[in-house]
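These notes concern the structure reproduced below.
Now for subunit A:
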Amino acid sequence: MEKGERIELKEASVNYSTGGRNVAALDGVSISIGLNERVSVVGESGAGKTTLGRAVLGLVRLDGGSIEFMGKDMGRMRRRAILDFRRQVQPVFQDPYDSMNPTQNVLQYLSMPQRFLMKSSRAEMREKSESLLETMGLESDMLWKYPHQLSGGQKQRIAIARALATEPRFIIADEPTSMLDASAAAGILNLLRKLAVERDMGYMLVTHNMGVAAYSADRIIVMYSGRVVEDQKTESIVTSPRHPYTSVLIGHAPVSAGVAVNRPTELAGSDADPDAIDPWKLAGCRYSARCTRRLDECTRVVPELKETGGGGRAACHNPLDAE
Partner candidate 1 sequence: MLSTAFFVSASDRATASTSTTSTSGTLTVGIVSPGAITNLNPWLAGGQSAITTDQLRGLFYITLLLQAPNGTLMPQLAQSWSSNANATVYTFNLRPNMEWSDGTPLNASDVVFSFNVLLQNPLFDTLNGFLVASLIKKVTALNSTAVRFTLVHPFSPFLQYAGLGKYIVPAHVFSQVSNLSNYTGSANPVSDGPYMLVNWSAGATVLHYKANPHFYLGKPKIENIAVELLSPTANIPALLQTGEITLAQPTPSQVAGLKGQSNIGVSFSPGVSILSTYFDPAGLLMFDDALYPYNVTLVRQAIATSINRTQIVDLALNSYGTAGSQGQLPTSLTQWIPPNLPNYTFNPAKARAMLQSIGFKNGTNGYLEFPNGTAWQPQIMDTGGSASSVVSVIVQNLKAAGIDASESVVTIGSIVKGLQYGNFDMILLGTSRPPIPDFVLGVFVTNSVTPVGTQELDYHGWARWSNATVWNDLNQARNVSSFTQQYNLYANAQQIMAQQEPLVTLYYAQNIWAYSNATIHGWSKVAPQGYQFPQAPLLMALGVPSASSGSPVNTTYLVIGVIAVLAIIGVAVYAVRKRKG
Partner candidate 2 sequence: MSGIVELADLKIIFPTSRGDVNAVDGVTLSVEEGSVFGIAGESGCGKTTIGLALMGIIRKPGRSEGGIRVNGKDVSSMKDEEQRLFRWKEVSMVFQGAMNSLNPVKNIGYQIAEVIRDHSQVTRQKSMEMATELLKKVRLPATILDRFPHQLSGGQKQRVVIAMAIALNPKLIIADEPTTALDVVSQEYVLQMLKAVVEASNSTVVLISHDLSLLAEMCDYIAIMYLGKIMETGRAEDILANPSHPYTLALLDSNITIDKRGKKVESIPGYPPSPINLPRNCRFSDRCAFATSECYESEPPPTTMKDGRTVYCYHPRYEDGEG
């Protein structure tokens, strides 16, 4: 892989205003993802993981910093360059029930990216759509179906097919399984992984489920309140998380019946009600109010994302030891 074939976020910031206050959905996020990497971004609601994905796709405007795609600043791209970018980076959205236009059938839906991004002919689009369905393990008569005639799992497969229609190099999948039953989720994740391997394609899987992240990604980026708190290879993050928050997430991740659970039982600061904390109001580390390993400086100084050895990084003044 050539150098520069990466998506790089440099101090990217996005602000929202909700309920009369400003919230930094992304707060100076700097990460770099290779186009063939399979990464997962994990965090809870409000962590900014969805905003991260949408920012990379160019669907939200940055309030600070920049995002570069293959060395080019996306904020300065012209329309032609944006279309080129869209051909190479495609999303799969969270809600399969909502990602298909109710008034379009599957063929129309799959043809759209080919028509606008590839300038394909009608016949090409038809042929390509059929082969995509086959790839997804769907019958080709599904081309004529409308969304309400499909199940959630089928729709999500078709959403993936749409993303693949332009032969992209990178997929950004935002919670692709959260609206699906467990039994269908595995199928989608397996499919995504299989396609990535076959096509030498990278993806960024945004999820709140550590289990899903660990299952599908080689590298996990953990976010908390708009900041990246840890970024490591999957195996090492699961076995020895460095940031206390990561350890909590892993501790609460679903496990199979019969597997021993080692949950961090006592929560931070005992009398502090975790529900009553507004992390955006904290001056230092946003996790400090809930943290069991809180130091004095945690409440004052924002921890930087530092190398922790083994290629990983964590943003913590008092990280856990590597096992």
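One rule holds for everything that comes next: a contact is a pair of C-beta atoms (placed from the backbone, for glycine too) under 8 Å apart; a residue touches a chain by one contact, two chains touch by 3 or more; residues count from 1.
Inclusion criterion for the candidates: all candidates are chains of the complex that A comes from, given by their letters.
All of these numbers come straight from a predicted model, not from anything done at the bench.
S.K.: So subunit A is shown by itself and the numbered options are 1 or 2; which of them touches it within this complex?
M.R.: Only one candidate touches subunit A in this complex, namely 2.
S.K.: Considering the complex alone, what residue numbers of subunit A touch candidate 2?
M.R.: Checking each residue of subunit A against candidate 2 gives 44-45, 151, 153-154, 181-190, 209-212, 214-215, 234-235, 238, 248-250, 252-259, 261, 263, 267, 273-276, 290.
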